[in-house]
Structures are given as C-alpha cells and as structure tokens.
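A single protein chain has been omitted from the complex, and every remaining protein chain is retained in its original position.
We call the chains A and B, going by the order they appear; numbering starts again at 1 in every chain.
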Amino acid sequence: MLKYIVSRILVMVPILLGIVLAIFFLLNVLPGDPVSLMMKDKIKPDVIDNLRERMRLNDPWYVRFAVYVANALKGDLGYSYRYHREVKDLIMGAFPNTVKLAFAALAISWGIGIPTGIIAAVRKGKLSDSVLMTFSLAGVSMPIFWIGLLMQYIFAYKLGALPTSGFSTLKHLILPAFVLGWSSSGGIARMVRANMLEVMKHDYIRTARSKGLGETRVVFGHALRNSMLPVVTMMASQVSWLLSGAVVTESIFAIPGLGRISVDAITNRDMPLLQGTVIFTTVLIMLSNLIADIAYGFLDPRIRYQ
Amino acid sequence: MKKMKFACLFAALMLMCASVLASCTGGGPGNTASADNILKMPFSEDPDTLDPQKTTEYYMVPLNIFDRLVEAETVAGKPEIVLGLAESYEVSEDGLVYTFKLRDGVKFHNGETLTSDDVVYTVNRMMRPENETLNTDFFDMVKGALAVYEGEADEVEGVIALDSLTVQFTLEYPFGAFLANLATPAGSIFNRKQCEAAGNDFGIEPSQTVGTGPFQVTDWQLNNKLSLTAFKDYWRGAASIDGVEFIVLPDHETQRMSFENGELDVFDAFYAPSQLPYFLESSKWKGNIVSGLEAGLYFYLFNVEAEPYNIPGVREAIAYAIDRQLILDTLFNGEGKVVDCIVVEGVLGHNPGFPKMEYNPQKAKELLAEAGFPDGLACEIIITNDASSSERDMNVAIQGMLKEVGIDLSIRAVDMATYYDMREKGQTPLERMAWWVDYNDPDNFLYTFFSEKKSAHYSVNYFDPEVISLLEAARREVDNDARLKMYQDAEEIIVARDHVAIPMFQVTHTFVLSDRVKNFKVSWNGWSDMPLYEISIQN
Partner (left out) sequence: MQNQEEALHADTALLRIAAMLRTDKKAAFGAVVIAIFILVALLANAVSPYDPYKIDLANRLGPMSAKHLAGTDSFGRDVLSRIFYGARISLVIGLLPSIIAILIGTALGLVSGYYGGFIDFIIMRLADIVLAFPSLLLALVIMYSLGVSLLNLFIALAVINWGVTARTVRAQTLSLREKEFVEAARACGVSDLAIMFRHILPNCIPTLLVILTLDIPEAILSEATLSFLGVGAEPPTASWGLMVSENKQFLFSQPWVAIAPGIAVLLLVISFNFLGDGLRDALDPFMSE
C-alpha cells in the first residue's frame, strides 16, 4: 500500500511542474507586458523599470520560471498589485471560505444525488425514475449564474427567507451551497444509478433475492455498498467541478473565496495573483485526486496490484 | 471488512461536512434590519489601498479617516473651501506663498499630536519616487517638488515648518487651484512616526493606517467587509454614529436586494440606473431619495490625426448624428442633463452661454457629403475588454444612431496591453471618456485632456497653438476672472470650432436611504465618496 501511495505521489510531481509551466507560459510568455497592464499610466518610467527589475521581467523566461518555482517552494507566490498584498496571504485568507462552500455543496450534491440515483435505479423506467433524474440533470444543465440569480430573487428577495448574499452565518451559506451542490448532483445521481443497475444484474443479488431477502435489504445491504465505490473516485472530479463552479457562485453571492479573487485578478489584470490562485487551485485538485486514488486502493485491493 | 472501511470513510466525510457547516453558524438572522448604530454602505469592490497617495479611485475611506488642511465642503450644493486641520491661512500678494496655522491639540488615532512636521512629511512622502505614489500631480506645483520626484533633491524645498504649528508652502508659479488641490483626498495629512514605522503596511493594515479623521479603521476582510469605528478623540467631537460597515457586493442587483432586505442602509443608484424607476415610483422609498448633479462628464474624444476623424467635417457630422437626450433617457433613466461644453455645471468657470448643439441627422448627412462621403463611411472606436457595461451600452447606442446617417462604426475591444501600446503610439482613434473633477477648477478638465503633453498622452493629438498657450497662461494667471475667461475661450475653440470632443451629459447621482439614516448629504461633486461624519441614525 505504501509503495502504491509513493508511486502515485511521484507521478504527481512532473504533472505538477507541467501545470505550473503551462500557466506560466500562458501568463508570462505570450505578448503583453504585465507591468504596463498593472500600473496606472500616472507612474514614472523609472519606477516601472524598477518594478520590471523586481519582477525579473528583463530576464529570459526560463530564468523567471526557475525563480518562480524556487520561490513558490518557499511559499512565496509573489505580490498582488491590485491589493498591495502578498499573493500567499490573499490565498490563505480566501481558501477557508471556499472550503466551507465546497463542503456544504458536496453535502448537498450527495444528499440529492445518492438517494436520487438509488430510487431511480430501483424504480427504473417508472415515473419517479424519470422525474428524479430530470431534476438532478436540470441542476447540471442550468448555468450557475442564472439559477443563482433566480434563487436569490425568489428566496431572498421575494420570500425574504434567506439573506441575499454575504458570508457570516450558516443561513448565508444555504443558497450558494444549494445552487452549487445541485449543479453537481446530476453526475452523482447518474453514476449511482448506473452502478446500481449494473450491480443488481449480478449473480449474488439474484442469489440474495432468491434466498427470500426483502427488497430493501437487497438494495441497501448488497447493491448500494458495491455501487458506492466509484462515487468515491468521482469525488475527485467533483472537487474540480466545485472549484470551477465556485468562481461563479462566489461572484453572485459575494463570498470572499478563491473564485472571487481569481475573477478579481482577471478584471484587474493582476497577473501574480491570477497565477498564484490558478496554481493553488490546481494543486488542490491534484491532491484530491491523489486522496481519491488512495481511498480507492484502500477500498478495492485489486487496484493496488495492477 | 470492506463494508466497515467504507462505512468509516463515509462517516468521516459526513462528519467533516457537518463540522464545516457548524463552524459557520453563529451570528443573528441575516435579513432583519439591524437596530445598531452602525451605518451599512455598499462597496462594489474593495479599495486597493486606503492610502490616498497610492490610489486614484478609492477615496471613500481616506475621506473619512484622514483630514486635510482645508476641506471642500458642500454648501447649498456648491463647493466651498473651508478650514480643516488649518485654523487659518494666508496667501501672499503674488499668489506664491501659502502659510497655514494648524489647530492645536489635534490627535491622531494612535494618540500622537499633529504638528507642522507631519505636513512637511506628508508632502515629501508623496514626491519621493521610491514610494510609488500615484497622486503627485496634486503637489507638483510646489517649489522643488519635481526636483525630489526626479531624484535631484532629497527634500521638497517649498514646504517648511516655521514652528511646530505653522507650515509654509512656496509654489513654482501662482496656481489658482492650489487650495482646491489641498482639499482633495490626495491632500490627506499623515503622521510621520506612524507612517515611517508602518512602511508598506500603511493603507493596508487597519491598525497601522492612522489619521486624524472622525473614523478609524478597525477591521478589513477582503471581499467581505471593511469596518470603521468612530474616533472618540476627534477634534470636532466624536461622530454621532458608532461606525460604518462597508459591505463588498460586486453585483448591483444583489446590492438592491440586500438594501430592500434591510442588509444595507444606502443604495447607490449610480452603478444601477435601471433600478431607479422602481425606487422613484415606490411609495415606500420615494421619500428616501437624495440626489445631486455630478461634476463629471461623459464625452467622446477624437484622435484628430486618425482617419477619418482627421477631417473636421466628419467629427462635426458625428456630433450632429447623436441623440444625446435619448441616450440619457435610455441608459440613465433621464437622470441628468445633456451638456454642450466640457466644464460642466457646478464647476468653477462653467459657461452657461456656451453654443448649443442639437440632434440633427439631416445636417449630419449634409456635412458628410460636404466632407466627401455622400455614401457614408466606416470608422472605429476602441474599448478595452474590461470596459464597464455603461460604456459598452453607450457605444452600442451610438453605433445604432450613426448607422442611420450612413456611418458604420465598428466597436473593437482590445486587451489593456494593446490599448496602452496603441495609445502610447497615438493610434487610438476614438474613445469614450468619463471624467469627474478632482477639485473645483476648469483646469482639472481642460488641462487634463488638451494641454500639449496630455493631448499626446491621451492620443488626442490636438495641438492648436492658441489652445495650448491659453491653457498654460491660465495656470499662471493670478486674476481669477481673467483666468476663467481664458479657460472658456479655450473650451469654445476645442468644442464649438474644432469638435475635438463631443460632450454628452452629466448625470445625477442618486442615493436611496433606509428610514433610519438622517442627515445624509450628497457631495457637490456627486461622488459616491463623501464625508460621513455628520450622518446620524435613528432606529
């Protein structure tokens, strides 16, 4: 098992470097001078020269890349010109809020997706299958910005039941978490349903049935357990989905998270901040992939020996 | 066995979710109007810094945590220079020497007492290039200021402390708008000790950002909220409200919903004019609306060297083809007025008798034919791809109107790097500009866009010798009436004769207030940024 984990981590390193290089290339090597983008035109030319010097923009790109990676390993991701702060501090300030949103959304997407998938599989072809699957697919099919706006309008404004936006209490989290969670419940429901159907075709389920076990016991005792395995792996791709979705959700509901600062970085042409947040988010996704891989190996011993 | 493992993992995950959820509970319900004594105002985005020497946009907090030697106060809707940290001042006959006597015993938030050395420090801090300040324009007429900026001197020669409470400014040339300059947020006075100790944290760290103003910064959570607390030892007496909370809400529809839900005390309709009709017609809100005409102008600025705008007739034709009133009615709900000149109403030197420009598409077509384009022509406008929606909308509306007279205007969005590159090379053909005066003087409009240096800078490339000499001479003229006349003459040449700019309109800045907010005044300049000291709350 340890060997498996170590090998997974070793594979991650070159991918990570590749990702950093790709982002670095997109943001640094393509035309467009980051300094002239960042600075207001009021500033003196030699101040700009100093800044270029400090950002090492006069060096060749591979030197800058090496310096960036070396600094990043020390925890220094550069300086945000929009906010006059260390990029690292901005990310660390925003990260916990995104985590809260993502976990709340994850809870909701599993809360919707898993029961929906189970019921849809058990009642395959019936009306409830159709209705439930349509509901969870609708979540995936709506633009988050649109449904977020409508929910805000209906629940916060028209009904006055929830706060419109902001981020201080649990109540503030309900709407954004629901919007984001619903948007990723479709994939879960699809997967649970497909796996349940697959598993229920197997011999041991037929055996269990023929032994006279109740349908509930068959579903929950045998089928569910075996069909949940892939859901764990799916969690990794869900993290990616949730972090993408958080970009929009956080903008609509004014949540001070990672997605917000990356959109801010784009609108303000704050290259170091954008670079830092994108790299951080990507590392986060890779780590969750790793955890999912390990969890999968832990749950299903066959994987380890492949 | 496998079942157990899975159950454990699942339980652990659920537990994690639950604990995260639990950790954000606490605090009261979100949507009941608060009964505290704290004013809640919206921010569309966080300020980049609270240091007014290093920002050119975010003046709300600086106006309220710092004081200036003199202040621009709004009296009956008009700006007036009143005494601030200065108890009195004298101006020499030749307009070159300003002597300020400071109030005694004014406290900074950190307990330090204001002295003339703080003023000297503040000016020097602005001019030192290593500080990367952005507002040096406001002090560069002080004698020796530019020498410091260019690295030729260590101290600004023209600002000295005569004694601990007297400070004297000497100018390079008599500059009529100097007091107005000092009254801008950029003229905010800092504490030497605090500022030197804070270094780059000044304006960033709440505890380090210290002024003499009525409020002090107590908390700043990026993208969430910024809190000010009333300063108990304020020299004019503590403010009646306990503090101000600026809540960051980028989306204006969200701002409106939050306001109506009681989560905000003020709705700033400037960014969301389309919400105005509702408030104006609502019986609940129409009594809570305050507004003021902005000392700002939307206008279109030609590059007079770019084809086809190098032909005066084409510029004039475009001016005739635009129905400015219709655009004002459509995009700003008619809240404002169409303007023919550059120096708008409310600004010193405004010329009410400026030649009128009417909407006349027929005349536009004739002018085009005269200019050699009877079949119309194609032209271009450049925007940056982060342009605001109001800019985009205005361009789209104008595109539609120009089409009617046979002008095919294409709107090209470029990224900022390309834009600055084009502008540097003098290649941006036509631009929509929006300018709000920083201080009450025509200089801030006309010199900013049409002086020789700035005309090249903004890629206008309009170098009329008469205009250039008028603008330079006006800056150095001591006699006020003569000075204002020079600006008016220059303005008439620029707009009415040469059609270098098409003034569009100045808009009304409207705020909707919650029932509990009292004594909220709109600044003369219609800024969203205003002193909040006199506001009170009645729950």
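By definition in this document, contacts are C-beta pairs under 8 Å (C-beta built on N, C-alpha and C of every residue); 3 or more make two chains touch, one makes a residue touch a chain.
Computed from a predicted model, the values in this text were never measured in an experiment.
Among B:I81, B:A238, B:A272 or B:I468, only B:A272 touches the chain left out of the display. Listed residues A:V6, A:L26, A:A70 or A:M92: the one in touch with the omitted chain is A:L26. Contact with the chain not shown here comes from a single listed residue; of A:I188, A:A208, A:L243 or A:A292, that residue is A:L243. Residues touching the missing chain, restricted to chain A, are 14-15, 18-19, 22-23, 26-27, 30, 32, 130, 133-134, 137-138, 140-147, 149-150, 153, 186, 190, 240-241, 243-245, 247-248, 251, 262-263, 266-267, 274, 278, 281-282, 285-286, 289 (touch as defined at the top).
Contact residues of chain B toward the unshown chain are 252-253, 256, 272, 274-275, 277-278, 326-327, 329-330, 385-386, 389, 392-393, 396-397, 399-400, 411, 413-415, 418.
Just so we're on the same page, only the chains that are shown with their structure count from here on.
Note: centroid distance chain A to chain B, computed from Cα atoms, is 38 Å. Per the touch definition, chain A reaches chain B in the complex via residues 31-33, 36-37, 40-44, 46-47, 51, 82-85, 90, 93-94, 99-100, 103-104, 106-107, 149, 152-153, 156-157, 160-173, 225, 228-229, 232, 251-257, 260-261, 264, 267, 269, 295, 298-299.
By the touch rule above, chain B contacts chain A in their complex via residues 2-3, 5-6, 9-10, 14, 16-18, 20-31, 45-46, 48-49, 54, 56, 129, 132, 134-137, 149, 200, 203-204, 221-224, 247-251, 253-254, 257-258, 260-261, 263, 386, 415-418, 420-421, 457.
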